[in-house]
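Here it is, the structure in full.
The complex appears here without one of its protein chains, the remainder shown in place.
Chains here go by letter, A and B, matching the order in which they are written, and residues are numbered from 1 within each.
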Amino acid sequence: MSDITTWICTGCALLCEDIQVYTTNGQIEKVEHACIMGKSRLTGCKHTAKPMIDHNDVTVDKAISQAANILKNAHNPVLYGWGNSTSQAQIAGIELARVLNAVIDSTSSFCQGITINEILQGQIPSCTLEEVREKADVILYWGADPMSSHPRHLSRYSYFPRGDMRQHGYEEDRKAIAIDVRQSRTAKICKDMFYRIPPGSDLEFMKALSDALDGKVPKLSFDMDIKRLLELATLLKKCEFGVIFAGLGLVYSIKEDIHILSGLISKLNELSDFSLIPMVGHFNMRGFNHNLFNETGYIHKVKFTDKGPVSGVEYSIIEQLKGNADAILVIGSDPLASLPGALSKRMEDIPLILIDPCENLTTRAADVTIPCIASGIEEGGTAYRMDGEIIELSPFIQSKGMSDEMIIQRIIKEIN
Amino acid sequence: MTSVMEIYQLLPKTNCKECNESTCMAFAVALLSGSRQYTECPPLIKDDKYHNSRIKLEEILKPIQGAEETGLIVHEELCSGCGNCVVACPVNVANDPHGSGRGFGPTNEKVIFRVIDGKVKAANIEECRRFGKNRIMCNACIDPCPTEAIEFV
Partner (left out) sequence: MAVDIGRFIKAPEYNITIITYRDVFQAAVCEEDRFGSEYQDLSAVIILDAAQMKHMGITEGSNVRLTSKHGSVVVKTRASPQQEQKNIGFMVNSPWSNALVSVDISDGFPGYKHIEVTIAVSKEEITSQR
């Protein structure tokens, strides 16, 4: 007889809570309802990490002491990663940064940070995914391709399910629109409501759309039927509950001009009801921003000083790796694979500590590797879903190893 | 999707009747429906000049062999387990309104689609709206699939 457990998937920031895992004697036999990414997250990696110093096997205790030493002796240590950690581990990490007067940052400094900041500052209204399911009639995927990044996004919440106010389902009750530079898998589903724009022209499109909403004749420098733009404006005006899912395509196009997006959304809110949800990738990437905000008033790019925490672009992971960092602790991330290759050399040159359940590209540059158990599978805690809801994770495998939170706590103890 | 013509073009086209069908075209139709195997065409098997045709037939008929009786095929290698078909199929919705109909994984056994180990699996195909007395040309699973992983043959 197999045991059935309900698991909250940590494969992405949708944190699907309906996954059924069948186990016999602790061995996973079958998993139901998880998409292929969730299933892979559960299966885990083929190459697990081992405790190492300078690529030689050591005990975990030794690795932790060495990590503490490196951090203590650094003038400008940087703590980076955090998207795959529970809120509890993140809060411990913020404490570590405080103890060290370190810089702490996550991928959000070049990712969804700007949209999350606008939401936390009250500049952009947001809503929950449940509200999207029950109420949304117009769904706009802007520079976002959830079919490729959050596979169950459309089926769980944003398009296909029947909601309280959308009983007829997607065919009649919802309109899905995609704005993108390529016909993504999501754009395909949106059919003739796909608006293809040239790379980098999101701002221009936004301004034209805003003009159309004002009843002015919109102008575009690229090839698109203005009628289609007017049609879109009418649809947005008429909608009862609209949601914009902002993807990286949009974020990269607007960057500091985020106020133009906020402006468009407030205009839409004069005409109807509109919210924005950022397409956050890793399962607790959003949590890092919230937790750091709660502790410091900043969402990322923070440096602790004797006078308190400060924030600025110079404390972003990229700028730090270009300049000041003289030691880096990486947790639940693979910067050698995911950051620009131009920064690899720098990461190889400075002392690098890696905390991760798996061997990855960064392992090869790591001076110290400390394996941790898998958050949400072997260790519990909470995480922020992409819409900012706090979700209690549901670990179901008992492991002997240490969680990332425990490792951070141990490092703090050794430093003090 | 494989067509009758595509299959026919790979047969000897001599209408020799050795397969007991009246024409090669009739045999092609039988192959497409899955009721006959290409190995039941004696010249195709015996004559080496059909070697390449055999390989091609084997390849294009493979998905058909795997088809459920009603002709529904899921190309698992293309499926991402997104669940769009699970939530969109009217049979899933009717038989599991509070589960599949609301976007969750199915909560009972009466559904057609369910995602297992990250890939969709089909069951209860006899319930599919494309079959039976009041059949309709339902597209509700094919249309929302982002990767064209579902087809009917």
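In this section, a contact is a pair of C-beta atoms (placed from the backbone, for glycine too) under 8 Å apart; a residue touches a chain by one contact, two chains touch by 3 or more.
The structure displayed is predicted, hence computed values, not measured ones.
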Subject >> Touching the absent chain when the full complex is considered, from A:60, A:181 or A:203 >> reply: A:181
Subject >> Residue ranges of chain A at the interface with the undisplayed chain >> reply: 11, 35-37, 39-41, 43-47, 109-110, 145, 147-149, 151, 181-184, 196, 198-200, 248-249, 252-253, 255-256, 301, 313, 316-319, 322, 334, 336-343, 358, 360-361, 364
Subject >> Positions on chain B where the hidden chain makes contact >> reply: 80, 118
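Simple rule for what comes next: only the chains that are shown with their structure count from here on.
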Original post:
What whole-Å value do you get for the distance between chain A and chain B if each is reduced to the mean of its CA atoms?
Top reply: 38
**OP:** Using the touch rule from the top, collect the residues of chain B that touch chain A in their complex.
**Re:** 79-84, 86-88, 93, 97, 101-106, 114-119, 144, 146-147
Original post:
For chain A, which residues are in contact with chain B within the complex?
Top reply: 18-20, 30-40, 133, 147, 151-152, 154-157, 160-163, 169-170, 185-186, 188-189
